[in-house]
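Note that one protein chain is taken out, while the other chains of the complex remain in position.
For reference, chains read A, B and C in written order, and residue numbers begin at 1 within each chain.
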């Protein structure tokens, strides 16, 4: 595997696979999802970062965070629960320590950003604005809004819009807002965030779940509840992408249980212009590479000039 | 297996396992979930109905319903999507054709009831009130409320309360209200339904999902979206039971991906006084029988006089 | 379904069928330590024991069965497609399999007396017809098989059918022309009906939906009764999920009602079906 950033050759598949989202040009529509690839560099030994469409970093906050006590993860049937607690090195350290190395690769860099107040989001964005080589931001709005009673920003259309609008005012770069599936109607949240100026949406974040150790009668996660990810949630994620595609005009990134090219195609047909590989990175580190090759094959076999032609082509009339 | 209803011998495990919910005495806390055991009788060849705590029937409506076009089911990782479309023989036919046979078994009979308006719920209940041997009702409120714009009763605290209160006025027998996980805050709905007079809650119904055939680019389900069930949703269901247990005082029935005694114990520790076996009936028809034996073993091994002592005993302080 | 059991069966052998086809097939023999009725057209729901994924058992038509002293062996032919059949392909002799059977109704063989029986098989659908063919031969009913597939390697069970019926009673067709006539099996089948027009015949068919649809049209056209063995996605196989719905003509506002392929079928009269 060619891991030398300098020798990055422009990917010959990029005409078939290149997509533009929120003004960002991706060599291909396959990214690694936030929290499942560290700061990108951590995957460089196992995959060719130059081949990857983009990297969404682990969620970054203004200041470094220590994260939750262990246990932080539990495997479940077809998925896993995590309660990492948003441990991260902080936006400043990312810019100073990780970015210079990461930007030597030919891949788009999308820091994932979060805060517990609107101000914290803005502060983190402001730090990142200094970073060279960043292509856009992904806002993780699934955090409790501590000022508004601790309910998640993502669960309330008004709060989701508020943080989106504030970040849009502060950010030079495109802003992708990441939605949570833990809501009664994802279309309502999607529209509200679009109206507030989001350049694109990514969905879905994890579904809230819980696991109890029947021997100790304690929650398996120190944090009690955690986020469910992996193939188990794929049908929920496909449905969310499908509903959001019908609700908004801005482009979508599909996330949730994607592990194979077939999974990726399903999301694209449902309405996603790009996809992110999350939990699959853990059990099949080269999943993203295989998906990229598979998508190019698919385009060739089906005579598509660009994968974009497939987006949202699900046919409903039987 | 002894399938002769007449020869039903009182289960020696019933002191360990008998539970009372909403005034209904169950020989044990294991029921088969609505839509996953037909009208109960359909399982009689494979399991001993006399041993089962209770049977929740396929959802019954005032008039018979034909259901959705095929395909109606799709397997997913760790689960399945269904869009049966609430096909059923109607409340009247249930009372006349199924109930006389079913009530010969020593098991509690809980018809699951639904409608597209509050009036339809009432009408179905009124028909069932004539049926002898019915122990209580389970209200499936995950149906679109056609009068109120087609949003599901279960997704709105006010509408969920309205249908609950109306049915409570109409029904002589106890009413268990079945909640949907497709909401932002299940505690809010649970409290609202409790306040409206529900005798117990059962949760969860399926999570809305979708699957697309990438070859035809059509949804695999004729109905486009469907309900996700099976082990994949277990962590979501455990979380919902845990949250509802903290929100209300009425007893809970836990449902969602239960296939083994360990699963059942997890729900009981989270707060469920009874559990329902759903999708597992399809791939392991004797799952409910094994769970009943396993729960009795557990009580004996741990010196519990009754399984009720375990309900909601999850310990949170680490 | 009286007599249905849920038990563990043991793999006696599981051979991947060497073929020139781009598709892959396997033939699986299971041993049950009990004897249960096994009728032509019936099926079982099977899954490798102790595996967590895929969750659901797969419906497989009985291909053949053999009685031991106190045991029973049943054969299946499966096409390796998705997760379920990939897992079946990994089974080795001695492995255990979750077995639920026998399920479903059976072909109506009485109707074939004093008729010529025409069997139409597409792809792995032939698996559901072999026991039927054996029974027809036993009843001394003249029997012809029309068997089609993508290529030579997709004519499942061809050798067994030829041994049973003799080669002049087996008419083959392949899409690539690698064996028999080139094209759809329904073409030689239709020609045969044409040439025997008016003689007493009965049709039994199993295969992909489009083939069954065409068989049904031809049967209509020549006014020959036809029994079709259907497939449909199944979660349970024994009547409790109502997932396997098929539209059957009935007096109802829409002109049909849904029946269950697993318990009302899998065998239906073609003129019952609301296509």
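By definition in this document, contacts are C-beta pairs under 8 Å (C-beta built on N, C-alpha and C of every residue); 3 or more make two chains touch, one makes a residue touch a chain.
Computed from a predicted model, the values in this text were never measured in an experiment.
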Contact with the hidden chain (one of C:54, C:149 or C:180): C:54
Residue, one of A:90, A:197, A:285 or A:312, that touches the chain absent here: A:285
Touching the absent chain when the full complex is considered, from A:71, A:94, A:114 or A:153: A:71
Contact set of chain C toward the excluded chain (per top definition): 50-54, 83, 86, 90, 92
Missing-partner contacts on chain A, residue numbers: 35-38, 42-43, 45-46, 58, 66-75, 77-80, 82, 84, 87, 230-231, 279, 281-286
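As a working rule, only the chains that are shown with their structure count from here on.
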Chain closest to the middle [Cα centroid of all protein chains]: B
Length of the line joining the C-alpha centres of chain A and chain B, rounded to whole Å: 35
Cα-centroid distance, chain A relative to chain C, in whole angstrom: 46
Multi-partner residues of chain A (each touching 2 or more other chains): 77-78
Chain C residues counted as touching two or more neighbouring chains: 53
